[in-house]
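With one protein chain removed, the remaining protein chains of the complex are shown where they sit.
Presenting subunit A:
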Amino acid sequence: MARTSTPVVAGWFTGAGEDFRLLGTECPACSSVFFPREDGMCRNPGCACDDLVEVPLSRRGRVWSYTDARYRPPAPYVSDPELPWEPRALVAVELAAERIVVLGQAALGVSVSDLDIGMEVEVVAGVLDEEGDEDTGTAWTTWHWRPTGVTA
């Protein structure tokens, strides 16, 4: 047995390995893309469409900017107070086809010194935090950005 993998937010991503993708929605009338997904009306003020469809986002994009959290973020971020805080890089990534910038944590082990603006990164599945014991607990899954030049 292992912890049950559960998305930290339902419907924001799908798949595993090479097939892992962020999920947004698209307006069939004006082509606007929404992430996090917009399931009601299109937010383009010149568009009256209210029938958005789910769409996977591009796997790869380029770094718009990046930073990191040198101090433990407050709740509801979950981290083990017993362990020393390890700085975590955050990456804002521009997806060319969707013309959108999506923020995410960098993959584990990627630090700000590994990143540059304009660098190509890809979305990968990751674990945000785990709770409960090895057999019955939950692993909360999320998306991470990883430089495509890195193999791991």
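Note that in this section a contact is a pair of C-beta atoms (placed from the backbone, for glycine too) under 8 Å apart; a residue touches a chain by one contact, two chains touch by 3 or more; residues count from 1.
To be clear about the criterion, contacts and distances are computed from a predicted model.
In the listed set "Acetolactate synthase small subunit", "Lipid-transfer protein", "ABC transporter, ATP-binding protein" or "Succinate dehydrogenase/fumarate reductase iron-sulfur subunit", the entry agreeing with the UniProt name of the missing subunit chain is "Lipid-transfer protein".
Touch with the chain omitted from the figure is made, among A:36, A:109 or A:132, by A:36.
Contact between subunit A and the absent chain runs through residues 8-9, 27, 30-36, 42-47, 64-71, 73-79, 88, 90, 92, 97-105, 112, 117-118, 128, 142.
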